[in-house]
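A short worksheet on the structure shown next.
All protein chains of the complex are present and in place, except for one that has been dropped.
Chains here go by letter, A, B and C, matching the order in which they are written, and residues are numbered from 1 within each.
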Amino acid sequence: MKAGIVVFPGTNRERDMAIALKGASGRAPAMLWHRETALPDLDLVVLPGGFSHGDYLRSGAMAAHAPIMRAVRDFAARGGYVLGVCNGFQILTEAQMLPGALLRNAGMRFLSHDCRLRVERADTVFTRGWSQGDQFRAPMAHGDGNYAADPDTLDRLEGEGRVAFRYADGNPNGSARAIAGVFSDDLRICGLMPHPEDLVDPLMGGIDGKPLFDGLVEAFVQ
Amino acid sequence: MKTVDQGLAREFGLTADEYAKLLGIMGRTPSLTELGIFSVMWSEHCSYKSSRVWLKTLPTTAPWVIHGPGENAGVVDIGQGLAAIFKMESHNHPSFIEPYQGAATGVGGILRDVFTMGARPVANLNALRFGSPENPNTRRIVDGVVRGVGGYGNCVGVPTVGGEINFHPSYDGNPLVNAMTVGVARQDRIFLSAAAGIGNPVVYVGSRTGRDGIHGATMASAEFDEDAQAKRPTVQVGDPFVEKLLIEACLELMATDAIVAIQDMGAAGLTSSSVEMAGKGGVGIDLDLDAVPQRETGMTAYEMMLSESQERMLIVIRPDRADMARAIFDKWELDFAVIGHLTDTGHIVVRHQGRVEADIPLAPLADEAPLYRRPTAPSPAPAPLGAMHDPVGIEDALVTLIGCPDIASRAWVWDQYDSTVGGQTVRRPGAADAAVVRIEDTTLGLALTTDCTPRYVAADARLGGAQAVAEAWRNLTAVGARPLAVTDNLNFGNPEKPEVMGQFADAIAGMGEACRALDFPVVSGNVSLYNETRQPDGSTVSILPTPAIGGLGVLEDAGSAIGIGLKDGQELVLLGATAGALGQSLWLREIHGREDGAPPSLDLAAERRTGDFVRERILSGAVSACHDLSDGGLLVGIAEMAMAGEVGIKLDVPASGISPHAYWFGEDQGRYLLCVDDAAGLIERARRAGIEARPLGRTGGDGLTLPSGATISLARLRTAHRAFFPALMDR
Amino acid sequence: MRVRVSVMLKDGVLDPPGKAIGHALHTLGFANVGEVRAGRVIELELDETDAAKAKAQADEMGRQLLANLVIESFTTEVLA
Partner (left out) sequence: MRVRVSVMLKDGVLDPPGKAIGHALHTLGFANVGEVRAGRVIELELDETDAAKAKAQADEMGRQLLANLVIESFTTEVLA
């Protein structure tokens, strides 16, 4: 699997993501600087977690305008796969490559603890490592993870099977319909708030996040 | 323009004698800028004038110590050609004035001390002391401080993995915020601050200079009173985003051969960094303030030299690498400006708008800095505690203690700290006695802890100082790590009061004894004095003396670290002697409302023997969980292990001859609980090693069953344990 | 010229900060506080002397960056 990780000023989970991708594929991902305007030959582009540009205006808002985002958009339009985790998810919504928006957590505090996620469909490259309905543990670390969209959009997402993950153990941040992650309409773009990449090694407390990466590798081998 | 005279010098915090000394060095009346430079360099914060004579008595060397005190942070050899670089620093006074920014900039400052030496920061810890939960101000301060620590650490992407929190009325008007950062560097790529190379350019990088925090260093050295309100405009605002860029840019530059010397601009910003770099290198330095990147207009030389704007560094660079360095900082969108060069004059010369604003000989500025051996007065030895009756019974006492402010779950706090970023956190907060992080691309693990029991120090400073060191050593041992070295943060009251100076001297003596006995040298630290609040009636209340200890240990294999959670179907064994010491215990405070008696005694030889034995057993693989005993004593320790492991235990304890409440809640030192398969085997080995050991019972079920037969469910314990913080904070 | 861009969440979008502030105000005893909405305000110095042009530019900044039109709306005003 040829993966690339985009690094924005303020990105801070690119190393975690690289470890997870390399662990699954045996191949170190390319690190892509936000000012680049073209992508190398890739199967997957990942927008990792962090605080791009300090998240000072709205999380992900400034990064969504980075030069590389045009290339990422083109890549997706040509059929490439894009994964956004946490700040990456926020950037994808700000870039309107995924629907909705991520507001302040309902409790108004940064949340850093494990949550349980339910896999809503398993027939995508991002979720094929699980079965539908599976639950897994994932660390969260965000202040703005409260997924919001208008009711019509939410209904459409549900109707089209575009909810990727849902919080299964309460709703930690107040997200509409407990949504933790969504797909684009062609299922080629996926964004989620929690961090499967931080749970891929028994030493760090478990391998619950590994099916995401193993599934991706399998998909791209075929 | 103010006239410079003795009156102004006094306003700047210089005594008449100090000002006379200044005049002697200068041979003339100083300019305002010069007076400012002297006043910050000779402040308590920068000169350690009251503490230096005592600090010198601490042990600072060991074969594995690469750099002890004197550099920006301590450096120890952790094997495989790598070094751990770490330090703790206080931001107490700023955190009272503006809790969020005070705590945030505290984290930012300590991060810079560590990455300035070439280390990538891998973990943060925070040792916090707040006023009484009943004080209406406490909630606001806790909220701001916790948000500030998290806001900064989360954004820079350094995991916050541990710390400690106490509540006590003595901190009502003066909370303590002590932040610790640990970084890792290659031993052959450690950067120091001594400037060298006459003519070499001096480069300023990072954020622009504004009028932030002017006289912060002297504020940190002044006692706290109603004037605090008036001092508010000195608040500094942190920008963790810029700090993150600064870390990446500096590490990128450090991978080249461009840097001759580098130092962060901490307290007293441009002044202390330039004076210290030139002074250490024995060279002179010329600064051209017109070249300093400025955020505000019309700043004077005085303001620029004393500004404490955050996220700035000073670098002496090889002239032929300046363009390459500039390109790196351009890439990270940070200001980069050559603001001066090194000279052979031995003076610091500051120019601004065509005028020389300061010209000071560096050697006497450093060598003749005031140094005081202030009078000390001994504190009376605490009267020993007589026999205590038990008014509530074991069960209720346990539930009370497990939910009391000093023991209750801190999850509300650490759930706001990103503890996993970096993907190397092996033991998160609450999971073990010390946090454990793996070093990326190796098997090595670092174990990290902060410890101090201020009520013990207040009762007996020497013992309390030693106890803080011993507890840190114990916490590292309890995960299986080899304790290597200590950083400290000595928070005390007004050193001009002999009793306070006596506490300070005694605490250091105790720390030194423990460090020597445990081969656990002090490699870095920070002193914060004048921590007291002036009352409306004019009297002052000092904080409890709080020498916070940050401990660092290493594991060859991070995977061998264990946590505190009980495992099902095993035996729990207590190592170490139990006498039932209730003096200064939390049981005494929470059940009887008393804070008195002598704190538990410490036997450093037994401490070492027991700890070395525990570590050897853990690394042999025989121990599935381990917890040292501290606040609340034996039964609290057992309950913490049970809650962490979600497994109960049936306690089956032979009579000890000690009254039950003293047995279960006494805070005797040097003890560990070990969860093992083979209790008899462990006890036999312990005996042979000269260590007292006794079985406590078999794990299983979902409650703590006392020898009396009474069972306290884990659910009840958990509810009590978790209630305190949400009840205080989420109203 | 100085312009101000005020950004508020659209009606119907949940506003966690607004809710938290309303709650805190009630706790402080401000009993007659009804709905509370929290937003952002950005004040910009523009090198522009024509007020209409300044406003047009601010509108463009609002659309492109300062507001997320999926959830927010904004208003602009020229201050001086």
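Miscellaneous remarks
The working rule: a contact is a pair of C-beta atoms (placed from the backbone, for glycine too) under 8 Å apart; a residue touches a chain by one contact, two chains touch by 3 or more.
All values derive from a computational prediction rather than experimental measurement.
Although one chain is not shown, part of chain A still touches it, namely residues 53-54, 56-57, 62, 65. Of the residues in chain C, those that touch the hidden partner chain are 6, 8, 18, 21-22, 24-25, 28, 30, 32-48, 57, 60-61, 64-66. Looking at chain B, the residues touching the absent chain are 97-98, 101, 207, 210-212, 232-233, 235-239, 241-242, 295-296, 309-310, 333.
One rule holds in what follows: only the chains that are shown with their structure count from here on.
Put simply, the C-alpha centre of chain A and that of chain B have 36 angstrom between them. Touching of two or more other chains is recorded for no residue of chain A.
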